[in-house]
Each structure stands twice: as C-alpha cells, then as structure tokens.
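Shown here: the complex without one of its protein chains, the others still in place.
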Amino acid sequence: MKLWVLGAVFIPLLGAAVNGIFLWITKKKAHLIAVPALFASCICSLVVLSKVLGGAHADFDLYLWIPVGKFVVPVGFLIDELSAVMLATVSFVAAWIHLYSIGYMEHETPRGYAKYFCWLNLFTFFMLLLVSANNFLLMFVGWEGVGLCSYLLIGYWYEKASAANAGMKAFVTTRLGDLGFMIGLFAIYKYYGSLMFANVFSHASILSSSLITVITLLLFVGAVGKSAQFPLYVWLPDAMEGPTPVSSLIHAATMVTAGVYMVARCHALYNLAPFSAEIVASIGAFTALFAATIALVNNDLKRVLAYSTISQLGYMFIGVGVGVYAAGIFHLFTHAFFKGLMFLTAGSVMHVLHGELNMQKMGGLIKKMPITGWTFVVGALAISGIPPFSGFWSKDEILAGAFFHGHPVVWIVGTFTAFLTAFYMFRLIFLTFFGKPRDAHLYEMAHESPPVMTIPLIVLAIGSALAGFFALGPHGGIVGFLNKTLGETVAHGKEAAGVGHLLLIISVAMGVLGIALAYSMYIRRVPDPVVMARTLRPIYTLLYNKYYVDEVYFAFIINPLVGGSRYVLWKFMDVAIIDGVVNGIGRLCRLVGSGVRQFQTGYIPDYVWMILVGAVVIYWIGILF
Amino acid sequence: MMGGVAYPMLTVVTFFPLIGVLVLLFIDKESKNLIRWVAFITTVIEFILSMPLYFRFHLGTYHYQFVERIPWIKILGASYHLGVDGISLFLVLLTTFLTMLSILASWSIEKHVKEYMISFLLLETTMIGVFCALDMLLFYLFWEAMLVPMYLLIGVWGGPRRVYAAIKFFLYTMAGSVLMLVSIIFLYYHHYKVTGELSFSLIKLLATPVPAVVAPWLFLAFALAFAIKVPMFPFHTWLPDAHVEAPTAGSVILAGVLLKMGTYGFIRFCMPFFPHASLRFTGLFLVLAVISIIYGALVALVQDDMKKLVAYTSVSHLGLVMLGMFALTLQSVTGGLLQMVNHGISTGALFLLVGMAYDRRHTRLIKDYGGIARVMPIYSAFFLIATLSSIGLPGLNGFVGEFLALVGTFKSHPVFGALGATTSVLSACYMLWLVKRVFYHEITVTENLSLKDLGFREVVICLMFSIPMFWIGIYPKPVLKRMEPSVAHFIAQVKGEAAMAIEHSPQAKEKMSLAAYLVEERKVEVRP
Amino acid sequence: MSVQMLSVSIRPLLPVIVLLVTGMMVLFMDAFGAEGRESHYGYLGLAGLAIAGWLAFKMWGTHSLSFAHTLITDKLSIITSLIYFLIAGLTILFSPGYLRQEERNLAEYYALILFAVVGLVFMTSAQHLVLFFVGLEVLSISLYALAGFVRQRDLCNEAALKYLFLGGFASAILLMGMAFIYSVTGSLYFQDVARYVIHSHPSVALLLGIVLVLVGFFFKVSAAPFHAWAPDVYGGAPAPVAGFMATAAKVAVFGVMLRFLGMAVYPLKVHWIAVVTVVSVASMVIGNFAALRQDNIKRLLAYSSIAHAGYALVGVAAASRQGGAAVLFYMLAYSLMNLGAFGVVSLVGRKGERYVKISDYAGLAAKHPVLAAAMAICFFSLAGVPGTAGFMGKFYVFASGVRAGQIPLVVIAVLNSAVAAYYYLRVVYMMYMEEPKEEYVFTIHPAAVIALVIIVIGIFQLGLIPGGVLSASYSSFAWFMS
Partner (left out) sequence: MGIGVFPYIVLSVLVFLLGALGLMIRRNAIVMFLCLELMLNGVNIMFVALSRRMCSAEGQVIVLFVMAVAAAEAAIGMAVITAFYRVRGGVDVDRAQLMKW
C-alpha cells in the first residue's frame, strides 16, 4: 500500500526532476519521460483505490519534517476513501491531459516543450501531495505548490504581456486566500496543538463553536482564493492565457477543486460550525449564479468555459456547504471529466484555428472536426444535467441535498443556475459547431486534430458520459463509499423519494429548457440575440463587462496601494521624514561647528578675555558645589 | 560548559582568514588573478574548517561548545573567550559560506583587487569573531572593528554615492553602539559590585540580575545598537543607501551577515540580560516589527532600482525575525533564528543575481530590463528559485522559517501573528512583480537582446546557493535539532529570570527614579 | 624637616643629568664640530634619551623623596618620564627630514627638545608646586623657541608669539593661584596642603587658589575654554614640534593635575570634580564640533586634541585611582597616535608645509599605500575604533567614569566620540576614496619610517594586549587618596 501511494505521488516528481535538470537533453523528447510517469502514477493510484475499495486504509509518515518542541509535522500520507478517489481522479485526468499535450504543444521550442512537461509533472505531484497529505501543513505545501505551477504555466507564453500579468494575478490573488488559510492553520495549531488531521478531527469538538467558526471561515478564505469563488474568482478567467491543456487540467479538473476537497476534508470542523457551513453554501450559490450570468454573453470560447467552471465550483461548495460532502466530491469527480473534456475540445478547436477563440467567428465546425464536436456535445449534455450523463447525477445529489438540508433558497438558485448553464453551454455549441460558418477563412483551415489529441477526448467523453453510474453502485455507490470517510449523517435517499423525484424532474426540465432556448435563439434566431442585446443594453453591457469587478479592484485597492506606497510611504515618510531627520542631525552638528569656530578670532587679547572669563565661570561653579 | 576540543577550532576558524591576508600582503598587486585565487582558496579552506563545527556539534545541550578561554587583560578581567551554541553555530557557518561565494562573485572587481580581498578577509574574521565571542569586551571589539573593512568596501569599491553611504553606515552604527558600550561597562561594574569579581564573561554577567530601575535604560541602549543593525523600522534608512552603493559582494555580506548581528545581539545579549525590561518592551518591539514587515514590503513594492528593492525586502524579512524573537515561543524564536539563516541565503543569492545582471548591463533600474528570460534562461531560472525561496514557498527554506516564526507568534500574540502573515502576500507582490518586469514580456531594450547567459563560475555560485535552499526547505530537521536546546534555554532565561526579576528586584531602588539612582551610585565609595 | 632634608642623593636625577649633558654636548659639538652633519646630533640625542630611559627604568619600583622632599621618584614619575623619552625620541626621528627640507637643520633644535624633556621630568616628579612651576617654565621656554623655530615662516613665528603671550599669561595665573594657596596653607608642599585641607574648612581664598592653578593646568592641556591658543599654535608650529607640544605637555600636566587633585586637595573633590566635569564637557563639545568644519589638517588635529583632553578629563573627574591610571594610559595612547598623525602631516606637508589641507591627501593611498595605511591607523585609533590604542584608552577612561557614577558625563563623552568619527573618517575617505589630484613628490626620511613603524606597533599593542601597560599605570597611582 505505502509503496503504491508513494509511487503515485512521487513518480511525477521524478519525471519533473528529470525533465527539469536534463532540460537540454530531453528537449522535444520530454514527453517520453513525462507521459509514462503520469500513467504509472495513474496506475498506482488506481491500485490504491482498489485496495481502499477492499476496505484498506493507510496513515503513515515518510519522515519527520519540521519538529520544534510540540510542533511536529511529518511528511506523511493519509489514504482513505476521499483521498483515494481524489488520487484516482487527479492522476487519471492528468494522465490523459499529458497525452493530449503532446499533440497540442508540438509547435513549441524544444526548451519550452521540456519545460512545459516538467512543470506539468511538477503540478501533478503537488496536486497528488495535496490530496494525500495527512496533515494540514503538508496539504498547504501541495496547496502552494499547485499555485506555483499554475503561475508558471499560465505565464508559459511569458512574452505575451497578458499571459505574464495573468500568471502574477493568479498567484497573488490565491496567495491572498492562502493568507486566510495560513492564519487558519496558526489558529488550529494554537487551539488544537497539532496540525495532524487525525488529532485535529478526532478532538474537533473540544473547542467552542465560535472558535471553530473562526477557524473554518479562515480556512474557507483559502478555499475561496484557490477555488475561484466570489470575490477572489477574478484570476481564473485571466488564467485562460495559459496553454489550453493547462486550463483543462489545472483550472478545471484539479487545482481549482482543491478548495472543495479541503472543506470536505475538514467536514469534522464544518459540521461543528453551522454558520461557516451556511457561508460556504451561500458563497457557493451566489458564485454559481454570478458566474453563470457572465458566461451568458461572453464570446470567448475559453472564457465561457472558465466562468462555467467558477459556476460549477459554486455548485460543489453548495454541496459541501449544505453538508452533503460526498455529493460535492462526486460533482468534483464528474466535473473533472466533463469540464476537462470541454477544455480539451476547446483546445483542439484553438489548435486547428491557430488560437482563434471568438466563437462569433466560428460555426459549423462539427463537419470539419466531428470527434471534437461530438465529444464536446457529450460534455455539454453532462454539465447541463441531462440524464444519463454524469453531471445529472452529481448535480442532482447536490440540489437534493440543498433542498433536504433546509436551504430552499440555495436550491432555487442552484436550479435556476442549472437552466443558465444549459443555455450558455448550448449557446456555445450552436455558435461553434453548428449553424453556418461565419468566417470562411477560419472554416477553411479547420480540420480534425491528430489522434494523440482525439484519443484523450474520447476517453474523457466516455468518462463524462458514464461516470455518473458510479452513483448506482452497491450501498450508495460512490456517494456511499465516500460517506465512509465523510460520514454524512442524514441519509435523505429514501424517506423523501417522492419529493426527490420531483426535484429531479425539475432540474432536468431546467436543463432541457435551457438547451431549447439556446437552440431557438442561436439556430432559429427567435428571439434574435442581437436584438435582445440591444433591447436589454444596460444589463447586457454590465454582464459583458463582467460587472466591472476588475476595474473596481484596480480603482479601489491596487492603485491606492501602489500609489500610497510610492508617494506617501517611500517619497514622503522614508526619504523626507525619516532620512530627513537623520541627515538633519548631521547638518545640525556642522552648523554648531561653524558656530563654535567663530570664537577663534586669532586675536590674542580676545583669547586672554576668554581665559579670564572662563576662570571666573569655573571658580563660580567650584564655589557653587 | 563543554570541554574544549582537540585543537582550538574556533580560534582557527576565526583567524584563519588573517593568514590569507598575510599571504596577500606579499603578492604583487598587479597579478590580480593570483590574488583572487589566493583569497578564494583561503575562504574555501575556511569554509571547510568551519564544517566540523556542524558535524561535531553535540545535540541536546544548550551549553556553549568548542569553548576556548584564555585570560586576555587580567587587570580588567577580560578574557579571550570563544564558544558557539545552537544560536551562533549556523551564523558562523553562514558567514563562512557567504564569504566564500562573495569572493567568487567578486571576480569582476578590477580596482585595487589586493586591498579589496584583504579587507574582505579581515571582514570575515571580525564577523566570525562577533558570533563566537563570549566575552563582552571581545565581542564589542569585533563588533566595532567590523565597521572598518565594511566602510572601506562600500567607500572604495562602491557606486556613485558611495562615500555618503559609507560614512552614513559607519556613523549610524557607531552612534548606536557607543551607548551599548556604556551599558556594557555598567553591567561590568554592577557585576563587580555584587560579586567583587571583575569579569566581562557573558555567562557571569548574565548570572547577576540588574537593578530594575536601570534595566530599562540599559536595555534600550543595547536595543538601539542592535535595532540599527537589524535594521528596525525607524532606523532603517542607512540600509538602502549602503546596499545600493556597496559592491555586489558587499551587499551580500551586508544583508547576509551584518544584519544578522543585530538580531543575534537581541537574542544573545539584549533580551537575556534584561528579561524584565524586554518583557516590558515586548509590545513596542512587536509593533515595530510588524511595521517593519509591512512598511518594508510596501516600500519595496514601488522601488525602481532592483538592489534597493531587495534592500527593502531585508527590512521586511528581518522584521519577521524580530517578531518571532519577541513573541518568545519555542517555535517563533526557532523560526526567527532559521529565518536569519534563510534570509542570509536567499537575499544573498538575490543580491548576487542582481549583481550579475549589473555586470552585464551596468544598470540596476528595472525599466532597463524586461523579457530577458528569453536571452538568459539559466539566469532567470536561478533568479526564480531565489525569489521563491525569499517569498517563502513551501518546499524551499524560506517557508519553514517563516511559518515557524508566524505560528509561534500567533500562539502568544494572535493579532501580531496574523499581521505578520501578510508578509506572504506582500512578498509575493513585490518579488513577482519584479520578476515580471525584469524577465517577462517582450524585450524592449535592444541591448538586452545581446545579453550573455551565466558563465560557469556564476552557475557554480548559483548552484551553491540553491543547495541549502532545497535542503533546509525539505529536510530542516538537523538544523532545527541543533537550534532547539539553545532556544529553549534562551526562552527559559528570559521568561524565568523575568519572573524572578519581578519578585525580588533590588529592594528600595524599586521606586527610585533613575536620576536618584545615579546620585546614589556616585555616593558609593569605590573600592581601591 | 629633619636631616633627610639635607640629604642630597643624585641617583633620582641621573636620567635628567644624562639628558642635560647630552643637550650640552649637542650644543658644543655644533659650535666646534664640522658643518653638515647636524642630523647626527639628533641620533646623539636619541642615544641620550635611550640611556636616560634605561636609567629611569632601572629605578622602577623604588620610591624616594629627595631635595628637601620636593622631588619624588615613584612609579608615576618614572612611567611618565619613560613616556616623555618615547615622545621625544619619536619627535627627533621625525625631525631630520623635516628640518632638512625646511633648511633649518640646526643642532639647537635637538638640544631644545632635550631640555624640554628635562622640564617635563621635573614637572611630574615635583612634590612642591614651585618645582613644578620651574619645570613648566623650562618646558615652555623651550617650546616658545621650538614653536618659532622656522623663523622665516610667518605662520611659525605668529604661533610662537601667541604661545608666548598666552603661555606667559597662563603661568602668571598659575602663580597667582599658588600664591593664594600659599596664603592659606603656608606651604606649597603637596603633603602640607593636603594636611591643611583635611583638617580645616575650605576658605574662599583656598578655592580661588585651587581654581587658578587648575586654570593653569587646563590651559596647558588645552581644555576649553582655555584652549583658544591650541589651534593657532599647533597650526603654525612646525609639524613635529606641534606633535611634541600636543602630547608631551599634556602628559606632564595631566600627571601633575592628578598628583595635585588626588593628593593635595582630594578632600575638596566635590568642588573640583564639578569644575573638571564642566571643563571636560566644554572641551569635548567645542573640540569635536569645531573640528567638523576644519579643512586644515593641523588645525583639525589641534581641535581633536582639545576634544581628547576633554575625554581624559572624564578620567580625572572620576577622582579615583583607576581614573588616574586610565588618564595615564589614555595619554600614552593619545601621544602615540597624535605623534603619528603629525608625523605624517610633516611628511606630506612638504617644504613650507604648503600641503596641509585635507584635500591635499586625496588619493594618498594610491601613491603611498604604506604611509596612508599608517595615517589611517592613527586616525582610526583617534576615532576610537576597537583593536587600537585609542579604543582601549577611551574604554578605560569611560569605565572609570562609569564606575565613579559619572554616567551622564560618560554618555556625553561617547556621543561626542561618535560625532568625532565623522571628521576622522573624512581624512580616511580623502586618502582612500578620492582620486589623487597631483603627484606626490616627497622623500620619506628613513628615520620617519622607523618612527611610524614604532607608532603603529605601539597602537596595536596597546589596543590588543594592553594588560601590562594598564597594570603598570594602575600600580603607579597607588598613592591616590580615596
């Protein structure tokens, strides 16, 4: 077991190391190291999963990392249902995306190519570390590590200003969240006296609920940053500057879901802090809706997917927020497939259209690239929650959970968002793949991608289509399996079957409705979207400009900070005041000096005077005492 | 006290560079390469000589080790007394390590090579002396003597405003230190009045608590001297000047070692001597530390000169160290201590890298660069590593120290811990922005198109720097294990003695004002 | 007084006699000897000093009162005599080259120095104020002559004139003080004065007397506000002579001051400590701050010597045996570094001392690294950088001050020494960090090199292993009351 875990986690690191150090040797052959490494790791984690399915668990330390007094943190791994599933998901998706990258990155410079695979491997390592760590600090290592890799990979085309900026924006924004996470860890250590999951969760209840609330909220701040929830979601759309496989792996399938995983991992705490759970759910719901609305009008293929990711993450947070952790993770699991898939298809489109992303210029591509197109449709159906595709199952679990755990509002929002989701997804499909081509030239150059790219598409498509059926396994399927760890108390399955089915129908209906509307608007042109945009101009512009959130941040936070630092702190405080005082003292001394010298007239009688006066003075002083 | 070792290891380590100086004196000043090699080899041997300190260091004891003690000035009771413990051990190693690499990085110096190397080796001796001295007089001797070579290094081999910077550095530090001298003397005679024995021995002086009425003043005198060196918030303005003007290697040593002397002074002298006072002033220093952290970071954010930027980051990082020390928990102090080492390595590396860029383009203005990642991939790779280590990315050294310091601080002072944690965001801001502006984007300045990537020598330097970064980041246990006992003892000293000082501080003098105390002091007849 | 009063033992006087004889020999040989080997007389003088020093050293540990108890031979007198011999020797070593370049290479010069030393010895061996006075005058008269030795140079004889008048005025005041003391105590023997002071209340007249005597002392050590002459005289006098004046006279007068205050009028210490404290502060402040703006290096050294007098007075204000020892040690250290500085000045000054601006030292390090290094060492020592004599001296003085509870005074002193660092650094910076303005064409006389070597070694010896000298000077103040 141990060996398999270590294998799963460290093989990618090995690959990264080899590619990193022998960059100049591997060059274009980098994938020969990177991809096998990933598949190996994938196999390892599948083995681990199977062992866990067999009921095995593991919690072991590799070595003592930071031991100072009572503060002892090992490099150790915790394997239970949750982490096993995560391991499997991450390594599986990652493996295929690696494969896909071979085709996608073929035109890169040798050095860039090797670098890319090095970082991608490194990312996978950190991600696997994150999900398999047995203590908060090691998890934080993975947490920061994936952040770093995302920074590097977003900025992969660093000569593009937008890419460089996006990378920095991503890192700094998530770091802002991590600040909260870090302080949360401090608090956990201060009050629980340990950072080991085992110790903390087993004694979770020793603290007052208010303290736990604070801690959980702090942790959630980290999640908000990492998983791109409102208000820290702004980095994710920009992150699309990175190569598309990266967007697919990091910004859809794995990294951004870390926050969800973390909350699920800490369910023991969140169960004790209803208020925090409430916050999680509400933020999730709000973000889901908020992002979906932005996605409605955006014309950038990847941006739409990005906003939909944010929205879907919102769903996951609803899940973990309302207490159906398993459902949240389940959605994470399915989402990994279908969103990963959609990004890859988008990538494949970009690849053949030489980076064109504006879907207004596309159309009818399905004829040119059938595999890409149809796999995308599968993904879209999945995300829209159309049975039997995977999204349907997980989304239903979440919404049902929300409803039955007494969050009707959340349920309504979620359901409505489901409608929006279906709408913008099929808007995307109809604009991109169906209808008549709007740009002949682009249409000309379009063709199907090489198999090395299409095979992963097919694999993931199958995943997106069928992953949902895991829900049907024995004793609650994957949900029940996960619940072994996440120990969800309320089993709503039976007692409200009737209502359950009603909800089910509603959400499916929402999906269908959305698709239908999209069809009529973008194929039948009734109502004509252009007209609608004109009639609803204010709303349209607001949405089109993403609620001006970036602009607000710049105007009210970043610019004041930089300006203040430059002119108030540096130029004024530092240079003028503090250094002014320092140099002022020096100047004062010299002034006194030139004053003193005036007595030195060089004229003997004056000196005689001085001596006499001095004599009198010191005599007086002598008498005085 | 541990018995000394077979041969006077510390003496050898401290004074070996002087042998190099002697050799250099007899080399013709024109044969520059020979001079460079002699200096470099000296420092390499020096580094090797200092290695046993690490390997033969006994774990699990806070006592000083490798102790040497010979009477020095009998009539004053001063003795030549050296020793290291977990606190100073790594600073000594850091010194030998950084000096070696600094010499290697000084190959580009062409002006007065001989004098340069000589002053550098002298500097090394004085620095090591500061960390090893257990006799207050000896300590002060090294402490002040260190100014001279540094003054020359900045003033002779520095940039355009070097003279201003050098004199500012010298006077600022000296002005701070003289008051410390007075309080050292005071402690010395206080110990004499109490025990009737003249001694400068650190251990003995520590054994005699100071009257509560003067302790705060003595504490402030010490604190001023060290706070200037650190430098803490209001006393930091000499640093940017000194850094910007100093030659690359000078900045490396300045940031890597000299600043540590300040924090070292706090942990070794200031706080153990006056536990009561230091607890009393904890609030003040925590506030100053937090200000240093945030202020330094924000000012660094908006610098146009790379070196100045890095200089201000030192203010921020050292603020973190101070925070950890005054938080007085095992983790925070250990973290602070480790952070001293980390800062030495990462900031040293950053200065070296900036220097390498300067050697090529003779400018340090950020706007003169941009996009050079394409022409200097190796360089940018190493720069990135140094950056990440400096912003405390997990897996590299910076994180361990930073996290320990903060988690410990949070334990005793949650608010300050939380405020201090902002460093993780701010550091990311200024460093990554720097990286972005220097390495990313299109190349705009045409000179940059022809930049050469690092040469062999430079790659070696960078590799040497990266090793400890990863080592401490991934497996810090051996380091922490060596530090822990001394730190624990330090905390016990401060907290324990503080408690004692509150209980039976010298009666009657309790309420007396300082002035009254001094008058009283004067009345005390001096024994012949 | 008993028979012993009549007993006249020559032994204590042997060193002095040797010096006198040498001095005479120099004069006679110059009168009858051949032309053009005047500088040899310098070496003759050195030999005399060496013998005298040896004789004096032989007496170490002995203690005797002779010549009607006016002349004491104790450790203090011996150690100070040795210091004088050292100073004189170094001065002589610096002189030949200097005098040759000034074309004033006359034997009298050496004779005068030897006679001055005789005066010095008498000053610190005096147990009777008059003997001190005579010694003082012997010294002063020689110095008047030496100060104006290069008589064709106007600065030089202006210096002589100023020194003559002010010095005379000071000694008159000193005498008046002695007269007042005499009027109260009826004797000028230190012991008698002490005996009187212990048993009776201080009268106004007595205090006046003491203060006036102190004024005389302060004048000679160039302590503010009686310092005004120093910058002008040092600035004008030939550099080696200036060095000699600045050091030897200070050592002697401090010695006497300590004898007088620590022995004769110790019980009145409340009064005189106050006086000394004030003067010390004044000297430090005025000396250091005035020096900040000096461009003429000789005047800069003069002001710095005023400041150093102030530091030394801290030790006097400590009014303790240790304070005395500290002052003595400090004076030795100070003499070394100051002589070194003036020595280098005398070399760099060149004919007619035209190059005495600080800016004239620009880039000296590049041209004459060794010379610059010596100068730098002297200046760092003056600045009190640890490892040098200057630091140890300051340290010991301040230590005695702290021990005596004079903490505010010491704080002022250390802050001053921080200020002082600025102008010392300026010179170092000129030598090392500026580009040379013009060629340095001057010959360095080998004797001067020897002197510099001795000085540098001395500075480091006193700075790093001062133990022996410290305990010697400590033991030489065993008599100190308290």
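Per-chain residue numbering starts at 1, and chain names A, B and C are given in the order in which the chains are listed.
Note that in this section a contact is a pair of C-beta atoms (placed from the backbone, for glycine too) under 8 Å apart; a residue touches a chain by one contact, two chains touch by 3 or more.
Quantities reported herein were computed from a predicted structural model and do not represent experimental measurements.
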item	value
Left-out chain, listing which of the shown chains it touches	A, C
Candidate in contact with the missing chain, chosen from C:V134, C:M263 or C:A366	C:V134
Residue touching the undisplayed chain, where the options are C:M29, C:M176 or C:I450	C:M176
Full-complex contact with the absent chain, from C:L19, C:L86, C:A111 or C:A159	C:A159
Where the missing chain touches chain C, by residue	130, 133-134, 137, 140-141, 144-145, 148, 151-155, 157-162, 164-165, 168-169, 171-172, 175-176, 178-179, 182-183, 186-188, 231-232, 235-236, 293, 299
Touching residues on chain A - with respect to the absent chain	597-598, 600-605, 608-609, 612
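In this text, only the chains that are shown with their structure count from here on.
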item	value
Topology of the chain contact graph, where touching chains are joined (line, ring, star, complete, other)	complete
Identity of the chain that, by mean CA position, is farthest from chain C	A
Between the pairs A-B and B-C, the one where more C-beta pairs touch	A-B
Chain centre separation in whole Å, for chain C relative to chain A (CA means)	79
In chain C, residues with contacts to at least two other chains	422
Chain B, residues touching no fewer than two other chains	171
Chain A to chain C touching residues, read off their complex	586, 589-590, 592-597, 599-600, 602, 604, 606-608, 610-611, 613-615, 617-619, 621-625
Residue ranges of chain B in contact with chain A within the complex	168, 171-172, 234, 236-238, 295, 298-299, 301-303, 330-331, 334-335, 371, 373-374, 377, 388, 393-395, 399-400, 403-404, 406-408, 410-411, 414, 417-418, 421-422, 424-425, 428-429, 432-433, 436, 439-442, 475-477, 480-481, 484, 488
For the chain A and chain B complex, residues of the former touching the latter	63-71, 111, 137, 140-141, 143-145, 148, 151, 155, 158-159, 161, 163-165, 167-168, 171-172, 175-176, 178-179, 182-183, 185-187, 189-190, 561-562, 564-566, 569-570, 573-574, 578-579, 582, 586
